[in-house]
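Just passing along the structure, written as structure tokens.
In this view, the complex is presented without one of its protein chains, the others remaining in place.
Labels run A, B and C following the written order; every chain starts at residue 1.
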Amino acid sequence: MPERKKAGVLGATGSVGQKFILLLADHPEFELYRLGASERSAGKPYVSAVKWRQTATIPSVARNIIVSPCASGEFQECDVVFSGLDADVAGDIEKDFFENGLAVISNAKNYRRAPTVPLVVPLINSSHLDVIARRLQAARAQNQGKHGFIICNSNCSTAGLVVPLGVLINKFGDISAVTVTTMQAISGGGFSPGVPGFDILDNVVPYISGEEEKLEWETKKILGSVGDDDSFTLKSGMAVSAQCNRVAVTDGHLECVSIKFASEIKPTVEEVKAALREYKCEAQILKCYSAPKQCIYVLEEEDRPQPRLDRDRDNGYAVSVGRIREDPVFDFKFLVLSHNTVIGAAGAGILIAETLLGRGLL
Amino acid sequence: MPERKKAGVLGATGSVGQKFILLLADHPEFELYRLGASERSAGKPYVSAVKWRQTATIPSVARNIIVSPCASGEFQECDVVFSGLDADVAGDIEKDFFENGLAVISNAKNYRRAPTVPLVVPLINSSHLDVIARRLQAARAQNQGKHGFIICNSNCSTAGLVVPLGVLINKFGDISAVTVTTMQAISGGGFSPGVPGFDILDNVVPYISGEEEKLEWETKKILGSVGDDDSFTLKSGMAVSAQCNRVAVTDGHLECVSIKFASEIKPTVEEVKAALREYKCEAQILKCYSAPKQCIYVLEEEDRPQPRLDRDRDNGYAVSVGRIREDPVFDFKFLVLSHNTVIGAAGAGILIAETLLGRGLL
Amino acid sequence: MPERKKAGVLGATGSVGQKFILLLADHPEFELYRLGASERSAGKPYVSAVKWRQTATIPSVARNIIVSPCASGEFQECDVVFSGLDADVAGDIEKDFFENGLAVISNAKNYRRAPTVPLVVPLINSSHLDVIARRLQAARAQNQGKHGFIICNSNCSTAGLVVPLGVLINKFGDISAVTVTTMQAISGGGFSPGVPGFDILDNVVPYISGEEEKLEWETKKILGSVGDDDSFTLKSGMAVSAQCNRVAVTDGHLECVSIKFASEIKPTVEEVKAALREYKCEAQILKCYSAPKQCIYVLEEEDRPQPRLDRDRDNGYAVSVGRIREDPVFDFKFLVLSHNTVIGAAGAGILIAETLLGRGLL
Partner (left out) sequence: MPERKKAGVLGATGSVGQKFILLLADHPEFELYRLGASERSAGKPYVSAVKWRQTATIPSVARNIIVSPCASGEFQECDVVFSGLDADVAGDIEKDFFENGLAVISNAKNYRRAPTVPLVVPLINSSHLDVIARRLQAARAQNQGKHGFIICNSNCSTAGLVVPLGVLINKFGDISAVTVTTMQAISGGGFSPGVPGFDILDNVVPYISGEEEKLEWETKKILGSVGDDDSFTLKSGMAVSAQCNRVAVTDGHLECVSIKFASEIKPTVEEVKAALREYKCEAQILKCYSAPKQCIYVLEEEDRPQPRLDRDRDNGYAVSVGRIREDPVFDFKFLVLSHNTVIGAAGAGILIAETLLGRGLL
């Protein structure tokens, strides 16, 4: 076995950090090497610092790692750093890491809109990583030593939607309108305290702060293009309208989508299904360790996908699409389900790192 | 107190029937007079025949009524008969009642599409009852004696949607497109067994058999017009697309709606809100006993309406609309919440009867 | 109508305070007069200060009351003050109120164990209020002017249990052992944030901090006696063991109870049922406004009581007991259900006040 890359995790005691640790614990290519958390936790063995809330038990490899403060000096040996930091602290910390030559893959929202930062859902726009590749090549050419960068994964509700949209645009041309209503799991709200039980039991909360804006904007960046100057251009001519709801589900975001193609020549339902089924993402082609067997599962049952039954397909790295049918208002309507804490958060970071590694960039 | 009208309930042991009984138990204008159920229950006191599943206890007035078979001969003394029958038996039974001179108000779907049967959501299209009024006048003019009729209330998911749509069309002109995603309560699925617990816990079921078709079609009949020959014409030029989901909520259907007006001249958000707030339905004007104080509550909180907090406004007879805002794809998007077993089912029947009574038609 | 008594509410923006306000809003004997909350809220109209989370809307009478700081000087005109304060501040504030001559009825735990403070579940041990009566008489005899006091209502999980226990002890003699397992609603955990949704969905949390100790100890004080010196003596010879769980229920605590009588002569199941059914509490005898019609509902259905179906009996002021049967280990086992935010919290305070008023003590 070749030596594994050293991985750090920032925000290691939080909900996203815990998931990063689970996904890295037995990883053949990454070694859990540094765990960073707040001053309150720093200096303690991880097992004492964390209030562990996962269904799997704390990986033994993580238990006794002494938690570090989130300072770039502590992570210099890391080949890659995964950030599960909260937005209120991620900005400064990730900047410190990036400026000090570290490779940061972040789940925080802070730099998603930065013009030079790729916003990547690895199942669909890993081509945006080309920007990083070019920068690293330039830096190597100039013998600059370590060259830091930040790559952001998307908001959890964006991650599922863009996969079928991207495939369909590539296959059938531009989409001019997208209307999406989400039914999102409470794990997306974090743990402490996250969504109050009294709010969600026997209820739906039809509002998630900032979520609709993220979903509408991020979709356009992810499906947009890269300019000659390596900056990102938003997808134009595509109107996106989102309505976001929190429902009583532990994991898995389900989305009801309607789309209208720009062209007057429309594919058939069967052509849409075939395009989605045939799609392969770069991580599959590179045979990345966590890549889903099937990127998009097209379900034929009339009542699927369902969060509890379908969220764990390919360990949460696949997206499920169902009920593809014609739409009386637009062209097509369908359902998308994705696992919000895997492909919608920590798992996306892992798959981005695996893709970088598969390309020889880590 | 004037003498109360004699009311019968068909399907009295089922979930809708139970709700009819609750709503009629202390009613100042209707007297619970006959209860009809299947042969298995007929002949027993109601309390022995029913598996009561309401949060309120069985009304004492109903406990000892001997259940009748669902035959029109048994209900001849009734001034009005409310039908909570299942669709598999409602067709024949309601026909028998109607042909034998009885006034039937039905929650079943069987006659909703019949060209001469009014499909009425009493908060918005009680004007469709004019057809019944004219028929009764003609029958009286010809001394025909008792004149039976059937009036249907809508499907539960339709009942909430059409109220704001109807108000907005009346105020601002035609709507050309409606996209709606529903999150529906499980009480709409009945009791025995209804939605299985294992299906709905930690889950969403994104399919309800026949529901999307009902929602799309009924909306057009309800918002349509009455022709010179007293037949109903579907609303034309209005595309409706529905996606229906079952969520883990006991009562209350929440719907995410996007609409596009036909005219290029659009109202403002504030004008939309004002129109909804100002609207009064006929039942309010007639001061019907169950009429809501406010037909449409326009909520300003960013996270409302919510099923558990808002479903019981005005005893479930009002509709709540919230988060009215501009839509990047259409003109406006908003939320509608309605109580599926009150204004979406039994309560609609009661309010139709009260409106008829207020008009002097019962 | 005689003039109503002026009522104050402390902790008015919290979950218990909101419930007090709902219960007092249309009360014929109490007038909502002062609302106290933290400095952050003081000076604002109540409607602006509160994050209202009840299913009923904010009572109009409360909306525009300007919130006061929780200082006794602000409440001098109040005939009674209901405290829904959190335990971390209730100690000092309630002491200030009591020492300055105010009648305080508290839902906080701080003074429940104080030797001179009555701990009262109004359905079963209103006789403990005699202590207050004697103190007030003595104070009047000495022309002392206003005489302050504190009365505590019990913990929510205690409130249901002690009612049948007290009735059975009075009727059949001492109980030597009680084993109780609770399944408690999340509303008991407060709102902000209360029980996290991610903890309780598809889950049971088998621990509530301090709850088992409260349930075991309070039961003995409530069912204990009053000494000659007006101090309270714990019930002796009765071992109580509690196991407390939080379940995914919004309102209503359900408890599985096993009891053993001290005497070798045991009542029959039917005698136990009859004793519970026949019991009347003082509030019923005094015809208090909120007194339940029936203090204990003995249910005969094999699967009742259930939280959702039975918690609202008599507006949440009654207790439901079901499945009374012989126990292979002790003498009897049965279920008790009580509404944790009504008779288990704010409603208990109201009923204590009504009882005091009925006795002429307010």
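Quick note on the criterion: a contact is a pair of C-beta atoms (placed from the backbone, for glycine too) under 8 Å apart; a residue touches a chain by one contact, two chains touch by 3 or more.
If you're wondering where the values come from, they're calculated on a predicted model, not measured in any experiment.
Looking at A:T250, A:S290, A:T341 or A:T355, the residue that reaches the missing chain in the full complex is A:T250.
Of the listed residues B:D199, B:E218 or B:E282, the one in contact with the hidden chain in the full complex is B:D199. Screening C:V50, C:A108, C:V178 or C:V272 for touch with the missing chain picks out C:V178.
Listed for subunit B, the residues touching the missing chain in the whole complex are 53, 186-187, 189, 191-202, 248-250. The chain not shown here touches subunit A at positions 53-57, 201-202, 250, 308-309, 312-313. Panel shows subunit C; residues 177-179, 181, 183, 199, 201-207, 216, 239-241, 243, 245, 247-250, 254, 256, 258, 302-309, 322-323, 327-330, 333, 335 of it touch the chain omitted from the view.
Going forward, only the chains that are shown with their structure count from here on.
Note: centroid distance subunit A to subunit C, computed from Cα atoms, is 49 Å.
Centre-to-centre, using mean CA coordinates, subunit A is 43 Å away from subunit B. Measuring from the averaged C-alpha position of subunit B to that of subunit C gives a distance of 40 Å.
Under the contact definition stated at the top, the residues of subunit A that touch 2 or more other chains are 201-202, 248-250.
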